[in-house]
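Structure incoming, see below.
Of the protein chains in this complex, all but one are displayed in their positions.
Chain naming follows the written order as A and B, and within any one chain the residues start at number 1.
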Amino acid sequence: MSKVILQKFRYSRLVPFLFITLLLVVLPVFMPKNVQGIMTKFLIYAVFAISYDLIFGYTGLVSLGHAAFFGAGGYAVAVLSLHYGTNSFWLGGILAIIVSTLLAVVLGFISLRVTGTYFLLLTFALAQLLYSVAWNIPWFNSEGMQGIARINFPSLGIPGEIWSDATLYYFVLVIAVICYYILRRITKSPFGHALVGIREGEARMTALGYNTWLYKYMGYIIAAPFAGMAGALFAYYSRFISPAQFGLGTSFYPMVMAIIGGTGTLFGPVIGAGVVVFVEYFASLITPERWPLILGIIFVLSIMYLRSGLGVSIYKLWQKVSNSNGNSKS
Amino acid sequence: MKKIYNIMALIMIFALVLTACGAQATTAPTAPPTVATKEVIKIGGLFDFTGPVADLGPKFQAGVELALEEVNYTVAGHKIELLVEDTATSVDVAVEKFKKLADADGVKIFIGPLMGDAHLAISPLAKEKNVLITSIVNGMYQTVQDGHYLIYPTTVDAQTYPFGQYAYDTLGYKSAVVVAADYAGKRGYAAGFIEGFKASGGTIVQEIYTPLGSPDYSPFISTIKEADVVMYALEGPGPVARFISQFKQTGRTTPMITITQDGDYTPDALAELKDVALGIKGEASYTWKLDNPENKKFVEGIMAKTGMVPSASEQNTYTLMKVILAGLEKTGGDVSFDKLFPAITSLKMNTPAGSLSFGPEGIAITPMYVTEAEKVGDVYEISAPLFTVPQVFDVRVKP
Partner (left out) sequence: MDFFLSNLLNGISYGMILFLIAAGMSIVLGIMGITNLAHGSLYMIGAYIGWTIFVQLGMNFWLAVFAGAVVSGIVGLLIERIFLKHLYKQVNEQVLLTYGLVYITTNLVTWIWGGRYRLQFTAPELDMHTVNLGSFSFPLTRIVITIFGIVVALILWYLQDKTRIGAIVRAGMDDKEMVQGLGINLELVSMAVFFVASFVAGLAGVIGAQLLSTYPGLGENVLLLTLAVIIVGGIGSIQGALVGGLLIGLIDNFGKALFPQYAMFTIYFAMIIVLLIKPSGLLGRSK
C-alpha cells in the first residue's frame, strides 16, 4: 500500500516540478535578451505578488498601499547608486530589506488602527504620501528629472563578474525561489495558520485567546521585506526608479495578480503575475493602442468565469488528473 | 487526463514560440536568396499613443513618414524600415520598448521618446548598446555626458533663454511672475527663461510650480503678485486654456507670455481655445507660416497627408529624419554609431524651421522665434514670426 502512495506522490509532484524547471531554468537560455527581460520582470512582480498574498490572501487585509514597500526597496538601491556610487547587492539588498521593514513597522501601526474599507483607504493615502515625498524632495531625484536614473546592474563583489540580461535573470530567479520558499514555510507554520484563522473569523480567534491585532501586525511587517526586495530587484532591472513605484497603479498590480491567480495559495499570485506581465507586453506589441482594452477584458472575464483564480483552477485540474491517473495505476 | 497535458503542452508551445520569435528577430534580416541586396536599415520610433499626450504620437509619426516617403524609403541603396512603438507617456514603458527595439529588432537609430525623464533613463542604456537616439522636442543637458543623444532643437533651458532676454529688451517688461508645471521638463524651460530675463536686467518677482494635472489654478492665481507680465509654462493645451481663462476671469489685466507655444497652439487646440488664445506672445521653435522653400514643401506634404497644417511636432521628426538620412548618405548606409554620429554632427542644412547645424556634442543649433495666435477670417492660427533669433546656443557648451 505504501508503494501506491509513494507512486502517487512522486508522480503528482514530479511532473509539475520538471515542467516548471524547464520553463524557468532551461528555456530562458535560448530566449532573446528582451524576452529574458520580460521573464525577469515577471519574477520580480511574482515576488511582489506573493508578498502581498501573505497579507491579502492569507490574512484577509485588503491593502491598497503595498507599493510603499516596493518603492522603498527600489529607492534604497537607487539612493545608494546616486549618492554613494555603489551598486553592491549586499548593501543594496540589505538596505532595501531594512528600510521596507522599518517602514512597515510605522505604517502598519498606523494602518491597523482601522479595518475594512478604512484600512484600504488609509494604506492608499500613506502610499500616496510617500509618492509626494519621492516626487518633491530633491535628494530623492537625479538632476533634471523625477526619479533616479543610471542605476547599474547589481554587483556581488566577485572579481571578474560580468553582468548581462541573462545573468540578471538567473540572479533574480535564485532570489525569487528563496523568497517563495521562505514564504511557503511561513504560510505552513502555525503562525501562517493563525493568519488564515483571522481571515476566516477574527472574533473566533480572539475568543480562542489570540491577540489578533498583534498577529495582523506581525504579518504585515513580515510581508514588507519581500516587497522591498522585489522593489530593489526592479531598480536593478529597470536601471531607474521613479515615484510611480509608490503609486496606485503599482499597488494594484499585486492585488490584481493575486486575484487572477487565486488568493491565499502563494502559487496563484505567481501565475497571476505571469498572466499580467506577459499579456501586457505582448498585447502592446500586437496592438499598441488597444492593449489596455484587452487587459481589462481579461480581468473582467477571469472574474466572471474563473472565480477562484486561474492558478487554483489549474491546480484543481491537475489534482483531478493525477488522482484518476493514480487510481488507474493501482 | 488529456486536459492537463493539453494545457502543459500549450504553455510549452507558447514558451518555445517566444524563444523562436525572438531569436529569429535578433538574427540579421536576410535578403532574398537569389539577389545580393544591401541590408535593410531600421529606424525606431518611440512615440506616445496612449496617455495624456496621446494625440501627439500620430503627429510625430506623420513627420517621420513624410520624410521617408520623399525618398521612397531608400537611402544610399538601402531600403529603410520604420518600426514604431507606443511609449504610453510612461518612462517605464519607454525604457522597455527601447530595449525591445534595440535587442530584439536590432535597431540602431531611434527617434524619440518625448519625455525628458525618459531621455535621462535611456541615455546610459543607449551608450551601452552604442546606438544613436534623438530627442524630439528639446532635450536634457544631462544626456550630453553619455554622448549618444542628438538634442533637437536644443536643450530645454537654452531654448527659452533668448526669449527671457526678448521679454525684457524688446517687450519692455521689467518684472515677471513665472508659473510653470512642476516637473523636470517644464522646470527646465522656466529656468532658461528666468536666466535670460535676469541676464538682461529683469527681476523675477515670484516662481509658482503647479502640480501636474491641477484641475484648478484659482488658488495659485490668487497668490500671484503684481508684476509687468506673467509667464506661464504648463503641460499642454488643456491646462493652458484653463489657466488663461481662470486668470482672465479674476479681472486682472496683467499681460501674459508663454513658451513652447508651438507645442500648445496646435491647429486643433487653437480651434477650441478661440479668443482666449489671442494676444499672448510666445516662444516657438517653428511656425508653419515661416517663409522658406523647405517649409513650403513640408507644409504641402503634411496637409496632403493629414489634412491639417503642421505644428512643431510634425516638423521636428520630419527634420530629424532628414538629418538621419543625410548622415546615412554620408556614411554610405553605415548605421554604426561611431560613423553616423560624427557624420550627422558635421552637417549643415536648411530645414522648414530654419537653418540647422550641430555642435560636436550633439546639441543642435537652430533659430528661435516669437509668435502669437491670430484670427485670420474665422480661423485661429499661429502667426508668422514676430521676432527671430537665428542661432540658439547652450551656454554650457559654447566655447
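Basically, a contact is a pair of C-beta atoms (placed from the backbone, for glycine too) under 8 Å apart; a residue touches a chain by one contact, two chains touch by 3 or more.
For clarity, every value in this text was computed on a predicted model and none was experimentally measured.
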Touching the absent chain when the full complex is considered, from B:Asp216, B:Glu300 or B:Asp338: B:Asp216
Per the touch definition above, residue among A:Leu24, A:Ala68 or A:Met255 touching the missing chain: A:Met255
Residue touching the undisplayed chain, where the options are B:Ala158, B:Ala227, B:Ala241 or B:Ile259: B:Ala241
Residues from chain B at the interface with the omitted partner, ascending: 49-55, 57, 182, 208-211, 213-216, 218-220, 222-223, 236-239, 241-242, 245-246, 248-251, 268-269, 272-273
Residues of chain A in contact with the chain not shown: 62, 110, 113-118, 121-122, 124-126, 128-129, 132, 135-136, 248, 252, 255-256, 259-260, 263, 289-290, 292-293, 295-300, 302-304, 307
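Following the convention adopted for this analysis, only the chains that are shown with their structure count from here on.
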Interchain centroid distance [CA atoms averaged], chain A/chain B, Å: 36
Residue numbers on chain B that touch chain A, as the complex places them: 1, 3-5, 7-8, 11-12, 15-16, 18-19, 22-23, 25-26, 49-50, 84-86, 88, 90-93, 95-96, 99-100, 103-104, 116-117, 120-121, 123-125, 140-142, 183-184, 188
Residues of chain A that touch chain B when the two form their complex: 19, 22-23, 27, 30-35, 37, 142-147, 149-150, 165, 238-240, 242, 244, 281, 284-285, 288-289, 292, 314, 317-318, 321, 324-325
